[in-house]
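As you look at this complex, bear in mind that one protein chain is not there, while each of the others sits in place.
Up next is chain A:
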Amino acid sequence: MEFPFGVIRQFPANPPWWNNIVTLPPDDDGVAGAALGITDNNTTGRFVKQDYKIVGEELVPNDEDPMPAFNRLLEAGAKYIVAAVPADALLKMADAVKDKGVILFNASATDDRLRQADCRSDILHTAPSRAMLTDALAQYLVTKRWGKWLLLTGRHPDDKLYADAVKRSAKKFGAKIVEEKTWDFGPDARETGNNVIPVFTQSSAYDVIVIADELGEFGPLIGYRSWDARPTAGTAGLIATTWSVTVTGWGAEQIQNRFFRQSKRGMRPLDFQMWLAMRTIGETAARTRSNDPKALRDYIFGPRFELAGFKGGSFSYRPWDNQLRQPIVLTTAEALVAASPQEGFLHQTNPLDTIGFDKPESQCRFPGQ
């Protein structure tokens, strides 16, 4: 039984100072995770006579239209497509495969609208929503009683969306944003940081600086330069994400080692999110013994589906917006600080639904619902 996968990735434009070996993403970011997922699926697959393969891999430059590359994947016969593309492109892809028996995974776009007004029943999200990331962070900060935040927002539209998610989470968990400031010192403040940042971070009393800067243009420069001695969190400092080399509990050492042996580097969030997409199909196919997209979907949204993702407990998809539930880790570059949901944030059915959009808050309406 065959499982043909397609993988497509389009990065955002590099900020000008992404030229050092610490911040520059590896060439195989994400697709290396997909490759490991295929290997893991095949190790299982050989016992049940299932054959997983990547029939097409497309790395699209950021200024190009990804649709021709996407169509090439379809022509190559891909039935399961793992995409790391911006939200608008993803929606076009979803429309292109509507009712064609293709399962499309969103492995990178964190846009909340893809889980809300712009949700599509054809897309499964292994990428977290921004709401999940900021809720995870908010739970931790509130647990620490660091309830007053200075919010620093970058100059890109995505940064404003992240800041919106921060504001939503603050309201949800009872934190206060004392002031929001927009970064307007250009894309590279490495030389001028010591002059502008102390002034920029002056505000009424706050506990934490929350940074909304998804490309990392200025966030990493804020720590140790702020007017008051305050920690940074969000997209820099204490980062909320799905995966990091610092995750070693819950059996994670195994996948970290496996990944390192394969790719000679640490596993990154996009690698993990692509791996999760691969494993969603692998896990489901092993149990249903089927490659029929309808049968797979029924199982994925059924009560028995559980995906093991090395962060404790099992992951599953929210049926109301197709978002994969998973714990969010809060980490610095070298050490894991915490994983949310935090203890004490209760939920009537699944604690993982305390982060992100729970059913009552969902604005997603799939056809037929």
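The rule we apply is simple: a residue touches a chain if its C-beta (ideal position, glycine included) is under 8 Å from a C-beta of that chain, and two chains touch if they have at least 3 such contacts; residues count from 1.
In this section, contacts and distances are computed from a predicted model.
Per the UniProt record, the absent chain's protein name among "Acyl carrier protein", "Serine/threonine protein kinase", "YVTN family beta-propeller repeat protein" or "Monovalent cation/H+ antiporter subunit C" is "YVTN family beta-propeller repeat protein".
If you put the hidden chain back, the residue from A:Gly77, A:Gly101 or A:Gly251 that touches it is A:Gly251. Of the listed residues A:Ala76, A:Ala308 or A:Leu336, the one in contact with the hidden chain in the full complex is A:Ala308.
Considering the whole complex, the residue from A:Thr44, A:Gln116, A:Thr182 or A:Ser290 that touches the absent chain is A:Thr44.
Taking the whole complex into account, chain A touches the unshown chain at residues 40, 43-44, 47-48, 251, 254-255, 257-258, 261, 279, 283, 286-287, 306-308, 312-314, 351.
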